[in-house]
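With one protein chain removed, the remaining protein chains of the complex are shown where they sit.
We call the chains A and B, going by the order they appear; numbering starts again at 1 in every chain.
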Amino acid sequence: MFAVLRDLIRYNAEFTIGLILVGIVAIFAALSFFSPVDPTQIYLAIPDQPPSAQYWFGTNSRGQDLFWQLSAAFKNSLIFGITVAVLSRIISIAVGLAAGYLGGWVDRVLMFINDIFVAVPIFPILVLFYFVLRNHMDSFTMALIMACFGWPFDARLIRSVALGLKHREFTRHAVFAGMSTRKVLLEEHLPYVMPIVFSTFMNNMLWSIGMEVTLAVLGFTNINNPTIGTVLYWANSHSAMVVGVWWWVLIPVILIVITFVGLFLLAVSMNEYIDPRSRLRRMGA
Amino acid sequence: MGDNILEVEALKAYYQMSYFGVNREVRAVDGITMNVKRREVYGIAGESSSGKTSFIKVLAAAIRPPLRVIAGSATYDFGGKPTDVTVATPAEIDAIRWRHLSYIMQGSMSTLNPVRRIGRIFEDFAARPLGLSGSAFRQRVVEHLGHLKLPPSVLNAYPHELSGGMRQRVTIGLATVGKPDFIIADEPTTALDVVVQKDVLSLIKNLQTEMGSSIVFVTHDMSVHANIADRIGIIYAGRLVEEAPTRALFTAPKHPYSAHLVASLPRIGDTTQRPALEGRPPSLAAPPAGCRFHPRCPLAIDKCKTEAPPLLAVGPDHRSACWRAADVEPLVPGHGRVGVTA
């Protein structure tokens, strides 16, 4: 695993740049664990201070130090994105592999459900949940809801790979070697879909963080919880650009772009994932 | 060039790849010299990953990276100016393709676009090279399909509506409608049932006689070679190890590998124990030194491990690359054994 990572870093520029960008953001977000201030409190600092030696990212109109505010916001948003991605990956792997391998009525039922989730528009549903739950709508609840909507396309993708694997001779061989269905799916087929899982993992994070920002900017989330979206929400509601507090908008946007570009590059280069050294050996055959 | 339509001179074609910082060179074709005469069926036999596919890629002028021609030439003479496909420009290749040089592919289902009718496929591929259009082209195609025992109605059919044998005949028709002088046939009958296989083979043979073309016929099935080829070249690990007229190759092979290929063929009416060849074909990325067959060879001596034997004449039209060619025993029919003495 480490050797794979090392080879990818050494020979794949996209992966290296992506890793550095995401690494910067991740370290920045991790700093919030050592934050000297509570990011949910307001008027702890002088409002509207431009970036300076004391306040690196300046302060906002609500009297918060933007450095620690954004650090907490990125931590929350990244955790949110990872939660959505992990949960929806689990669903899409389970559905995709089972539908592809078992086929028959299992496949038909799962794909029917799959298509319903593809067809239902997620945005109004999330707004509806917000209206019902109001301030009970915390990050985790929202992650759960989004995970329920984030899997169907990838499940179809995984199913199409599993369909091909089902008819490969090694699958039949495994069955006659007495392996159980669970074992066939997890040990024989899962390694083949891992590249898809990794690359869609990044895409899914991009999607869910983007969705969270959209909702938050419109005020459809718990606005007291610092996230990338709620930072922008408050900036907007205080007309930050109009009153000249440009750093309140510009700095988070730069960080978002870094995050998204980093995740995108990782997603692209993950296609190279399947153990490059075994590929090398196969090349010589 | 005179009598020869194709002359291949010390051809070397390697796959050169750079992957995760490791440079890798696969010597798929490593110094092959041979020629094909006019009106001749030249059979090429070899195991999978012996380099025979790369060799015919070069012959078909389909040389694309990572495959590169390192040295040598492959020159066609179609009457006009000879064309060396290893250096020819795309325009020069286009000028000979279809009218002079054609290619019958292996999988008839993947060659034919499933959503186009056969007639349209013919237009897509052959109308421009032939310089015909409309009814003149259609007439030419219908006439040609007649030679292949196909009714004109197949032109209105989709590929999946035809049987496997019919589809393979359509692909053959597609490759030969321009009456090419030189046809490369890559395992054209491997996927077919025995009855259909014989039918298709006889069709190819008849077409070849009628049109006076030359064919390079590639297959790993020696019994197909026995019946269609005039001469056979055996490729092992990127090199031509033996070349002989068909009859001579089957009755008096002069290389232990070809002797084995011939001896291991089962025959109806003969149940004597057939030998199997131990070991595996060498990796073309790191082939063994000396003669590449020596690790599996029952006749190997010390010299074989260090010095690669040249392809030398051992009889009329018969060349073999073996230090002990004289010791390879002729096969006694009915006694399937590798030609080994002492």
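Basically, contacts are C-beta pairs under 8 Å (C-beta built on N, C-alpha and C of every residue); 3 or more make two chains touch, one makes a residue touch a chain.
What we mean here is this: contacts and distances are computed from a predicted model.
Engineer: Looking at what's absent rather than what's present, what does UniProt name the missing chain, "ABC transporter ATP-binding protein", "Sulfurtransferase complex subunit TusC", "Multisubunit sodium/proton antiporter MrpC subunit" or "Carbon starvation protein CstA"?
Structural biologist: From the listed options "ABC transporter ATP-binding protein", "Sulfurtransferase complex subunit TusC", "Multisubunit sodium/proton antiporter MrpC subunit" or "Carbon starvation protein CstA", the omitted chain resolves to "ABC transporter ATP-binding protein".
Engineer: Among B:Thr33, B:Asn113 or B:Ser264, single out the residue that touches the unshown chain.
Structural biologist: B:Ser264
Engineer: Which of these, B:Val85, B:Ile118 or B:Leu277, touches the one chain of the complex that we don't see?
Structural biologist: Going through B:Val85, B:Ile118 or B:Leu277 one by one, B:Leu277 is the residue touching the chain not shown.
Engineer: Based on the whole complex, identify which of B:Ala28, B:Val85 or B:Val224 touches the chain you can't see.
Structural biologist: In the full complex, the listed residue that touches the missing chain is B:Val224.
Engineer: Pick out the residues on chain A that sit against the missing chain.
Structural biologist: Looking at chain A, the ones touching the missing chain are residues 168-170, 172-174, 176-179, 183, 187-188, 191-192, 274-275, 278, 281-282, 285.
Engineer: Can you list where chain B touches the absent chain?
Structural biologist: The missing chain touches chain B at positions 47-48, 164, 193-195, 197-199, 201-202, 205, 220-224, 226-228, 230, 245-251, 260-262, 264-271, 273-281, 333.
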